[in-house]
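Only one protein chain is missing; all other protein chains are in place.
Residue numbering begins at 1 within each chain, and the chains themselves are lettered A, B and C in the order written.
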Amino acid sequence: MENVGSVTVIGGGVAGIQAALELAKLGMLVYLVEEKPSIGGRIIELNCSSCQLEVPMDCSICPVIPKMVECHNHSNIRLLTKTHVTGFSGAVGNFVLSVLKQPRFVHEDRCTGCGACAEKCPVEVFDAFNMVQGKKKAIYFPVPQAFPQIPVIDKENCVHFRNGNCKKCSEVCPTHAIDFSDEDMKIGIESDAVVLATGLSLYDPAAIREYGYKRYKNVITILDLEQMTSIHGLTGGRVVRISDQKKPRRIAFIQCVGSRSRRTGNNFCSGVCCLYTAKDAALVKMLLPETEVYVFYIDLRVFGKGYQELLNKVRNDLGVKYIRGRPGGIWEDPKTKDLIISYENTLIRRAEKLRVDMVVLSPALLPHPSNQKLAEILGLEVDEDGFFKSPNPVASPCDTTLEGVFTCGYCRGPRGIAESATQASAAAARVAETIALTKSRRVKR
Amino acid sequence: METEIASISKELLQRSINAEKLRYCYGCGTCTASCPVAKVVPENFNPRGLLQKIFFDLNKTLTEDELWLCAWCYTCYERCPQELKTTEIFLLTRNLAVEKGYFPKQPTALIKLILRSGRTLEVTPARDRKRAALGLREIGETVSEKALREIKIITEKSSTWRVRE
Amino acid sequence: MREDNPNQVPRIGVFVCECGANIGNVVNIPEVVENAKKLPGVSFVERDVSLCSSAGVKHVKDAISKNGVDRVVFAACSIKNYGSLLEAACEAAGVNKYLISFANIREQCAWAHYGSPKGATRKAINLVGMAVARVQKSEPLKDLELEVEPSTLIIGGGISGMTAALCLANQGFRVFLVEKEPELGGMLNKLYKLYLTNQSVSEVLSPIIEGVTSHRNIKLFTSASLKEVEGHFGDFEITVSANGGIEKFRVGTIILATGAKVFEPSGMYGYGDKEGIVTQLELEQILKQEKLKRPGKVAMIQCVGARGEEGVPYCSRICCMVAVKNATLIKRLYPDCEVYIIYRDLQTYGKENEEYHAKARELGIRFIEYTPENRPEIIPNGNGKLRVRVYHALLGETLNVDSDLVVLSTPLIQHKGGEEISKMLKVPLGSDGFFREAYMEMQSVALGVNGIYVCGAAQGPKSIDESITQAYAAAAQAASPMLLKRVKIPAITAEVDEERCIGCQLCMDVCPFHAVIFEEGKSMIIEAVCRGCGNCAAGCPSRAISMKGFKDEQILAEVQAAFKGE
Partner (left out) sequence: MNLEYSLFPGCVPSAREFSCEVSARKVFEALDVELHDVGDFTCCMPACLVHSFDYVTGLALTSRNFCVADEFNRDILTLCVSCYGNLSRAKKLMSENGDLRRRVDELLAAVGKSYGGKASVKHSVTVLYEDIGIESLKKNVTKTLKGIRAAPFYGCHLIRPREYLSFDDPAFPVKLDELIKVTGATSVMHRERAGCCIGCGSFFGEVAEEAALRLSVDILDSAREAEADCVIVTCPYCFLQIEMGQLLFKRRTGELYNLPVLHYTDLLGLSLGIEPKELGMDLHKIDPTPLLERIK
């Protein structure tokens, strides 16, 4: 059937993917714009671990991969990776977006994703994706389960672009997909409506100096742990201390690192940490049953469906110890690299110390930094934290201050995967409704 | 122990530059966890507890010794996620205590010594001679006449100053 | 079917995927290929670095048409990942998708046993053997294609139901909205003002009620009840009793927006027998009718009948914010009144809630944390006040709040109406009593039953904005099949061998979906309703029922292959 309208979705994370699919199913032609080389957003950086566990526990990415595939193959969806919005004009029913697609230097239609190029590439650079894993090549797959499953050349580090005398990847490529001449491409997109799904970024806990992140090797973030427990991580999913690769006998999780804080300026609660910490605490317990696991919290946010039940399981059945108190500081024993946490158990009002092998911080989740710029381009309002504003947060939760532009996922305010997906469907419905109404309005005129 | 809940001290809020942030305290315990005094005499001092007492029952707090145990090391002040100006709040609360006529023994004695000599420590002639022997300037039993007089004048001029010799 | 043409010999093509290095690095691919070649019925085995790439898909199509096979086995990753993609490729090459079988040699071999390549390889060879054995016995099946009536039934005229109704009506779909009460609005009618905006209910409610009642695409039934639901996805026959009469109509989809009710804390904290103890819901009424006399102190107790042994085990999500909101309203009304919120863990999650909570603290509302071991109690007090005695865990002291009003925050729970609907529609409830969504993470509005969706408090406690959001989501998912006017449902259904059926009707009892009817002494399956769960087949004493795609012989073939040589 011919398309009933066209929509641009900005951001290819869980929310963006779900919104794109929902819209496609509603007969819309969808442009999915993602600035990274792969769709999937933050979630594909999270662990893929359930497969190695004998316990039924959904790993973060399994539910998303089929969606990514569906997204990629749906005849109504045009996928634009390595692309960001540069211009915007028009009104609901006929917006015009100009976007810039940056070069991948690999032909998306020829590449088979065999990975021979990455194997042959002589360059090794630090991999931002994985503090635990460390290295990547100058031609690489952005994440282990990238989609499209096509590598990308990192121009800064590629020898060819530095001095022109390396063509190893293109020589080895069976389908001649490497194209060093690939360059920026400006594209204009006509859309009836726009859906924003720019997602989130992580607060850098190194700013909370007394916790020693980046100074103490065995202080890591929950994302580091996710990647460590990921089958694709350097440790192949084993939980170890970075300092000596030893199995930790005691692990402590610390909540609200940089969130709920006037000191950091992030007064809000990230809304998901209590839950994923319970999940990862459980994961650690199942991987290392004899390891003691502690969780330091302020308020246990168990508001979601099934959260309290999960918490009870983690606390009572798995024996994870919860302590109400935000640690004051962490000191690393210079010899053993053990970590001594000073904290107050506030429910019995006692200052105590706890020696652990490893500390896992739950950093505040911030709105994506690109929101500010995007808001300027689209002429939208963002609040002081950088979340997109709604004209009425109660009555129109997915609307923005501009008719025809909608939000879903974290860019509207802290929320988890489930709510992001639901809100994505909701945004799709609002798009369909708005387009229907604008058309009938036109007819009336 | 039991207490009746008193209404929050408008006094404290009006007086303090920062005390209103007290309301944002969610009792996370960062202060107590960082406190050197709480570390060694936990049964006598707990800054988080003290802050909550100040918030809930100021008047009762005013007569409590605990109020005078903060060593103003500023560790909690530095770390509080809600930016409560903890140390300053304690100082201000002590002011209120003194206003209510509560004069802790040692500190009051020291204040009096300052009014007498301009210092918190006594310098006996013997100690002064020791200074001389070490090639240090003799400083006398009090600071300069002028300085001492000025201290006297300032404290007498002040309507709020309560410690007299 | 194979019985019909016994001389047809299956020709099986096997594809082994390396998934880049994902499988290749652990599982010995050549070994798997060689072993597969030896298997009966296999006409060719081909390997591919990445079947899910466009080149891989092309490879599959070409190989199938070149070798003219009629059955295919994929040794690759989980069918959950790329199953649909590869099935599509095979169908394009003329192989019925029910003649395909998957061997998961990535998650189940390469990943689960990354430590021991030998074992992983042996398991992979085994899984491929099983898949081949199974696919030999497989039969071609055809997905059922159903016409979908472009109209929907929405049960419940609260904020969720109305939002979904209006959204769909605006898209041109016919909407039948059924509300049991005489007027629309549901729970909101009982409320005063709403967080986060503190706007009065009518501000939000009036425009949407106006929209619903005046919309030409919406047929409204108030003081109405659902009598009967027959039929299936695409063509439900609905019977409603309204304004004294009976109405019948057909819809393609159904949205449940039946809401929830507030837990009655009878006997808890002296509720019911002491004056001045009310629930938050009752407080909303008192505030609405401006009946609140200037109180000296107000105490609100959280988690009454929630998160514990008494009442319900779950956290009701909204009570903390409701308390903070009502405390704020009282404080605004009587600034010198002291308001205390006695809580366990404050559920002011996210940004806007946390902000609202901070404002409440600025207003001077006091928060007291109690622990389940030390619940607050209300003890008699001479001066006619309600003395709430509570051990403030953080303060380490027992506090007495001599209150003029005590407000109990109680959870939202499922109501009778919801339970009846669940029985009538055969849609499952979760352990918490609310409608159980198909899959929390990505499918919070779809239910186990095709063509039926849920939104709002019916699925679990929710704030207004969250209910509205979910209502839109339900509208979106209901809209797409109605837009296409047709929907495919899998051919994996039960079938009855009439010769064998003894008419005991056990199958009807065990079918959770009402898919079995009884005619002329025999059971019959309505394919459109059957979800292929297999209960009936398992229950049938005369083994008259079999599952398409999961016949005994097919499963047994797989099992035999699994244990061959062991």
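Just so we're on the same page, contacts are C-beta pairs under 8 Å (C-beta built on N, C-alpha and C of every residue); 3 or more make two chains touch, one makes a residue touch a chain.
Predicted model, so just to flag it, every value in this text is computed and none were measured.
**Student:** Who does the absent chain touch among those shown?
**Tutor:** A, B
**Student:** For chain A, which positions touch the chain that isn't shown here?
**Tutor:** For chain A, the residues touching the absent chain are 209-210, 212, 215, 329, 331, 334, 340.
**Student:** Over the whole complex, note the residues of chain B touching the chain we left out.
**Tutor:** Given the touch definition above, chain B has residues 15, 17, 36-37, 39-41, 44-45, 65, 68-75, 77-78, 87, 91-92, 94-95, 98, 104-107, 110-111, 114, 118-123, 127, 130-131, 134-137, 139, 143-144, 146-151, 153-155, 157-158, 160-163 touching the missing chain.
Convention: only the chains that are shown with their structure count from here on.
**Student:** By mean C-alpha coordinates, which chain is most distant from chain A?
**Tutor:** It is B.
**Student:** Taking all protein C-alpha atoms shown, work out their mean, then name the chain whose own C-alpha mean is nearest to it.
**Tutor:** It is chain A that sits nearest the middle.
**Student:** Identify the chain pair joined by the greatest number of C-beta pairs in contact.
**Tutor:** The chain pair sharing the largest number of C-beta contacts is A-C.
**Student:** Where the CA atoms of chain A average out and where those of chain C average out, how many Å apart are those spots?
**Tutor:** 24
**Student:** Nearest whole angstrom, what separates the Cα centre of chain B from the Cα centre of chain C?
**Tutor:** Their C-alpha centroids are separated by 60 Å.
**Student:** Chain A to chain B: how many Å between their CA centres?
**Tutor:** 49
**Student:** Can you list the chain B residues in contact with two or more other chains?
**Tutor:** Residues 24, 26-27, 48-49 of chain B touch two or more partner chains.
**Student:** Where in chain A do residues touch two or more other chains at once?
**Tutor:** Residues 260, 299, 346, 349 of chain A touch two or more partner chains.
**Student:** So in the complex, which bits of chain A are touching chain B?
**Tutor:** It is residues 210, 256, 260-264, 298-299, 324-329, 342-346, 349-351 of chain A that touch chain B.
**Student:** Going by the contact rule at the top, pick out the chain B residues touching chain A in the complex.
**Tutor:** Spelled out, the residues of chain B in touch with chain A are 21, 24, 26-35, 38-39, 42, 46, 48-49, 75-76, 79-83.
**Student:** Going by the contact rule at the top, pick out the chain C residues touching chain A in the complex.
**Tutor:** Residues of chain C touching chain A: 20-22, 49-50, 52-56, 78, 80-85, 88, 107-108, 111-112, 114-115, 167, 170-172, 194-197, 199, 204, 307, 313-315, 317, 345-355, 358, 371, 393-394, 396, 430-432, 434, 439-445, 459-460, 464-466, 468-477, 479-480, 483-484.
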